[in-house]
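The complex appears here without one of its protein chains, the remainder shown in place.
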Amino acid sequence: MLLESYIDVRQRSERICAPLKTEDYVVQPIVDVSPPKWHLGHSSWFFEQFILKPYQKGYQEFDANYNFVFNSYYETVGARVIRTNRGNLTRPSVDEVMGYRTHVDEAMRSLLHHADQLPQEIKELATLGLNHEEQHQELLLTDIKYILGHNPLFPPYYQNRSNGVLAYVQTSDKLTTERSVSIDEGLYQIGHNGQGFCFDNELSVHQVYIPSYSIHKQLVTNKEYLEFILDGGYQNFRFWHAEGWDWVKNNQIEAPLYWHKIDNVWQHYTFGGLQDINDSEPVCHVSYYEAAAYASWKGKRLPTEFEWETAADKINWGKRWEWTESAYLPYPNFKKLPGAIGEYNGKFMVNQMVLRGSSIATSPGHSRKTYRNFFHPYLRWQFTGIRLTN
Amino acid sequence: MLLESYIDVRQRSERICAPLKTEDYVVQPIVDVSPPKWHLGHSSWFFEQFILKPYQKGYQEFDANYNFVFNSYYETVGARVIRTNRGNLTRPSVDEVMGYRTHVDEAMRSLLHHADQLPQEIKELATLGLNHEEQHQELLLTDIKYILGHNPLFPPYYQNRSNGVLAYVQTSDKLTTERSVSIDEGLYQIGHNGQGFCFDNELSVHQVYIPSYSIHKQLVTNKEYLEFILDGGYQNFRFWHAEGWDWVKNNQIEAPLYWHKIDNVWQHYTFGGLQDINDSEPVCHVSYYEAAAYASWKGKRLPTEFEWETAADKINWGKRWEWTESAYLPYPNFKKLPGAIGEYNGKFMVNQMVLRGSSIATSPGHSRKTYRNFFHPYLRWQFTGIRLTN
Amino acid sequence: MLLESYIDVRQRSERICAPLKTEDYVVQPIVDVSPPKWHLGHSSWFFEQFILKPYQKGYQEFDANYNFVFNSYYETVGARVIRTNRGNLTRPSVDEVMGYRTHVDEAMRSLLHHADQLPQEIKELATLGLNHEEQHQELLLTDIKYILGHNPLFPPYYQNRSNGVLAYVQTSDKLTTERSVSIDEGLYQIGHNGQGFCFDNELSVHQVYIPSYSIHKQLVTNKEYLEFILDGGYQNFRFWHAEGWDWVKNNQIEAPLYWHKIDNVWQHYTFGGLQDINDSEPVCHVSYYEAAAYASWKGKRLPTEFEWETAADKINWGKRWEWTESAYLPYPNFKKLPGAIGEYNGKFMVNQMVLRGSSIATSPGHSRKTYRNFFHPYLRWQFTGIRLTN
Partner (left out) sequence: MLLESYIDVRQRSERICAPLKTEDYVVQPIVDVSPPKWHLGHSSWFFEQFILKPYQKGYQEFDANYNFVFNSYYETVGARVIRTNRGNLTRPSVDEVMGYRTHVDEAMRSLLHHADQLPQEIKELATLGLNHEEQHQELLLTDIKYILGHNPLFPPYYQNRSNGVLAYVQTSDKLTTERSVSIDEGLYQIGHNGQGFCFDNELSVHQVYIPSYSIHKQLVTNKEYLEFILDGGYQNFRFWHAEGWDWVKNNQIEAPLYWHKIDNVWQHYTFGGLQDINDSEPVCHVSYYEAAAYASWKGKRLPTEFEWETAADKINWGKRWEWTESAYLPYPNFKKLPGAIGEYNGKFMVNQMVLRGSSIATSPGHSRKTYRNFFHPYLRWQFTGIRLTN
């Protein structure tokens, strides 16, 4: 079953990239957006570095230089002759990266063929590697959108949705008859407690005391957000954090990412190309600063991640990552894993805000109510949205 | 009594500046350090802008131009011919600023002469203004230290401590027989509940559930921190947040601020000039990144602000602001005040970490266990220190 | 004959790119290095914009969006929805750019079929367009070298020299029996006076009075330059311009571009990959600052562009662009051409230094003694070298 998962996950990455032209795999327009071929190589390198090289007897490394081409933030670095930026590396070529994937896949398949006889440690690392690749699948989609959506030709990613990599998220009608749901004060259990995989940052399960609150069942829509724009929301400092206001002014922000006012009409770039704004869709591609400013304008606030998790079963979620008013910090008894794997989450626990839920770009199996996503408050190339609380 | 407080607080600011030469009042070596004369003018402007102009009939504004010279972050700004940096403004001169203070003081004394007959609103604004000035008094001390401590002549601030502006903090021997104190899990009350002044960010009082923990009674000493340096703490990425590690490398950090290795011996700049490191003093002038890295090296962690507040009566504190593992976020039911005063705290509640306690530079009356100080994690020109928890 | 030239020049650009992989066409690692597909598109856009659209009746523009994708520095710009960086544009793809070239080529061939019957104006524009493309051919080669030479895999550009795009420069043995040649003081004629094409910056021909001088017949070799390195040339400010010294320190320069000290031996990246330094080859890829510092270390100086041109027939040149001690300024009676073409050279006549000669990467027909090349003094990705004078 681990083998089947392995094959599924690995193929899905390549399916996501199938509509790309070779040129699209190469560039890094901003530091947060990586070249698609880097994602493909890096997720392979993870298996090679942490499983194949230490545990697979006789494994032949594909290319020793790939170690520092495809390493991401792991500080285990050998001597380098030159320092480089991901987005300027035309080699290895896409074909070579695909060759690397095949090489790793063959070794991994061989290793996983009798997965049930493998030590627990390897199975856990393989599961981590697959979850890691699934996280990069969402980044692949958002990075592809950024690359194509910042091209003056606005090329669409697909002609139709036939490649099936975007989630179809059904919303529950039952939940929407009331605008919001009220939760009583009390001690609630937070964190991952059940079976199945979770990341280290979801642990340990613990109790949090939450005062009573009321949370909206639906996300803020484009139509609602447009009212904020029309009311001068981007011109009035009162709604903004001081650093958010600096961000607005320094970057001349006046709408969500991908929105363009063309002939005085707001349009936005989508995977299908430039399109009119759909009023009833949840607003997308907003920063934490925008989310908080919108809430302030409305006289509301964003939920904490604990409020969100506690209410998760009673609200409609899954289309947008939802900014919370919680900073990304360790849970009680959070433990870094030993070794390089221990760099996974803990080292990022400063200066970032937690997002909860999942989006149409989230990989299957990454939609769970304890999942903690996190980004800097000024970033908005993910499929991010807003939910109000008070 | 408000009048007496007013006179005391205002005189204390000037007493802090008494040892300065005129030149020392002018510069702004980094964006976070303001010129002393700016602090003196800005704290006066606060009274003029928020009390005298709206409430004192017939009040004659000292100089209309001072409004944008001494405004800080309040976005209520009139038309400006030129944009300026605080540290390049040689005028108004120190004498003119002192004239401004006298002008404001006279009007305020007149207003406060029968303070008991004043509307509650004015009394609250005056109290806020005094607390605001006391906060700037601590900044005055830290900014003066920065200005003199970054001069190659290392001029001392005072020859002896006779101006009495630094707190003498006595530590309780009773508390120190045990190294740490254990606190049981439970629901604890957090926030300001009592009589007397508090800032908006200390409200509202609320319950927090805290798992059991153990917290050190004493701060980390210079001697203990030196072991971290000697053990290569600044050269090993494993102890650091990713952004902390970038900060170390980009700024070539290898010791706390003001430490200089001279002829292979660590010395540090103090208000009395360059001196040898005192082993038993609490380490000072460390960033959050350094505090967290030290804790990680020790296999411990920093306390949350809730743990700190809960244990406050059982630990020795008051010499250093103590970095906590809590981001600066609003308490439940936090409310911004209306108008410009509402910009006081809420707009800064992102990207900063909470510090608890107080320091030798803290103004009298600002040492309370619910006080929430906050700074960006890379800053360390305040008198900051480290307390361990586990 | 214009038609034949057109076909030759256009094919040569594609021959230069033939060894590339698709990925290599896309990136812009530094602002001065353009993506190869941009060069291919931009040189085509030049013909479309300045010849086909104004003069070819019924010409069908290939794609209106290409106007601002492939415009370079011409400020004639229409409305843009988004601003972009060349190096992040994955579309148009290489195939589409090649389609653009074919489209332009067909229209140009048709136009040039009876070139002798065309108005002089069009023929001159076509000649300018070809010279323009030939300039971009040298940039193509230097940019390709930069892209591949800054990849940690150090991929070679070619396996052998079979594509024949690099010049084979024969040196005259007759000239080399004496180390240097002396030129008498006098009035000499400078600038382009003869038949054939020249750029506007080579005009008008004029007289310059030159004191007597002596100029080396050969360029400085790698061996000679290595002595400068070994003598601490990069560590001694005395040899450097003040801004050169800042450049050395800020960029930690310690050798020419593409030189790497591997296992304590200097190697350099070449079109054939990493290779040992050849002692007798002229040193290459040095900035003006390095050229001037080397000369100062030798107790010599660089020639002025007038000295160079006057001595050109008596020295061996053609392997390296040679930094001169002349700033790039207009000749007497220099005239900007009217319209967008007038932006060609004049607008760059500040802050740059003149280089004379030509290099192994220079296109055929661009080696003439009146040719004025120019770059900022810190740039060195061109094939630049050093000749001494005194």
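First chain written, first letter: the chains are A, B and C, and each begins at residue 1.
As a working rule, a contact is a pair of C-beta atoms (placed from the backbone, for glycine too) under 8 Å apart; a residue touches a chain by one contact, two chains touch by 3 or more.
The structure presented is a predicted model; accordingly, all values stated were derived computationally and were not measured.
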Please provide the labels of all shown chains that the missing chain touches.
B, C
For the chain that's not shown, point to the residue among B:V31, B:L230 or B:I262 touching it.
B:I262
Contacting the left-out chain in the complete assembly, out of B:D24, B:E48 or B:E224
B:D24
Sole contact to the chain not displayed, among C:K21, C:K123 or C:H241
C:H241
Considering the whole complex, which of C:R179, C:H206, C:K223 or C:K261 touches the chain not shown?
C:H206
In the complete complex, which positions of chain C touch the hidden chain?
73, 75, 187, 206-209, 211, 237-238, 240-245, 288-289, 292, 301, 325-327, 329-330, 332-333, 347-351, 353, 377
Residue numbers in chain B that touch the chain omitted from display
21-29, 37, 65, 68-69, 80-82, 84-85, 87-94, 147-148, 150-153, 155, 260, 262
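One rule holds in what follows: only the chains that are shown with their structure count from here on.
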Considering chain A as a copy of chain B, what rotation angle in degrees (nearest 5) results from a C-alpha superposition of the former onto the latter?
180
Would you mind pulling out the distance in Å between where the CA atoms of chain A average out and where those of chain C do?
44
Measuring from the mean C-alpha position of chain A to the mean C-alpha position of chain B, what distance in angstrom results?
37
